[in-house]
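As you look at this complex, bear in mind that one protein chain is not there, while each of the others sits in place.
Moving on to chain A:
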Amino acid sequence: MREEIIISGRNNPLIDPQLHVWHWEIPTYLFLGGLAAGLLFFAGLYYLRGKENEYKTAVRIAPMLAPIALALGLIALFLDLHHKLYFWRLYTTIRIESPMSWGAWTLMVVTPVSMIWSALHIKDLFPNWDWKFDFAKELIAFFQKNKKILAWIMLISATILGIYTGILFSAFNARPLWNTSILGPLFLASGLSAGAAVVIWMSKNHAERKRFAQLDLMIIGIELFLIIHMFMGFLASTQVQIDAANLFLGGEYTAPFWGFVVLLGMIVPAILEGMELKGYKIPVAIPVVLVLFGSIMLRFIISNAGQASRWLY
């Protein structure tokens, strides 16, 4: 039998025997960023479509979670940096070819926008809220007047935020598993699904819950479609990408991916949401928690499996 044995003298920490330079921080941020993107996207979309009163939770209440999610995500990102005190270097330059630079600048836009949007609606949650200072009241009045422009900025920057988290991975052709442009739309869809799930959870309005359950069902359908296409693409590609796909088709990530992400995170909540739409009484927390769980697992598994896929040895 012909055999090839490779012995490498390299044993650099975090690199060998297998790349493991990104731990929990990056996938956690990708989940929180995706969730924030989903929440802000729906808020902007339904505001611009004039459904502010109809879908009050989606437009006014749920987006208040976005700045919290983004702040936690930014902490995770900061913890991931190895040369932390130089993080400001991200903001001394714009590098068009670097997805991470895009991400840094997108966060610079989307985080304050999400805070302003939350500030505009804070009285819904705390009716006795008082802005105390005149300049704060004037600022709020200014944004209230320009809310439409703000909503457009929010919609666009949330879309970029949702897509870039996937593109960040797919730009690395050194990791065959990540090197597929499907990851951009897949992560966006996963973030939108998580956002819709949170709206379902928070909403007390039947019509709103119904609309977001329908939306979530549709998005889960799109996610399944994208996942199938991702594997079709891999299997029709080069040997390294076939090897990468095999991590999920019999390899070590098979059970967690198909079990946690696809079955528990997509198919089961889709069935439960479908049953609810048909009139069955199902505790809403179950499909919501499952969708969020699937969304987190997707990021963790793609991040870890991607680092395990390689060209050379």
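Quick notes on this one:
FYI, contacts are C-beta pairs under 8 Å (C-beta built on N, C-alpha and C of every residue); 3 or more make two chains touch, one makes a residue touch a chain; residues count from 1.
Basically, contacts and distances are computed from a predicted model.
Matching "Tetrathionate reductase", "ABC transporter ATP-binding protein", "Protein NrfC" or "NADH-quinone oxidoreductase subunit J" against the UniProt entry of the left-out chain gives the name "Tetrathionate reductase".
Considering the whole complex, the residue from A:56, A:175, A:209 or A:299 that touches the absent chain is A:175.
Of A:101, A:214 or A:246, it is A:101 that touches the chain left out of the display.
Residues 1-16, 19, 21-22, 80-84, 86-87, 89-90, 92-93, 95, 97-101, 103-104, 168, 171-175, 238, 306-307, 310-313 of chain A touch the missing chain (whole complex, contact as defined above).
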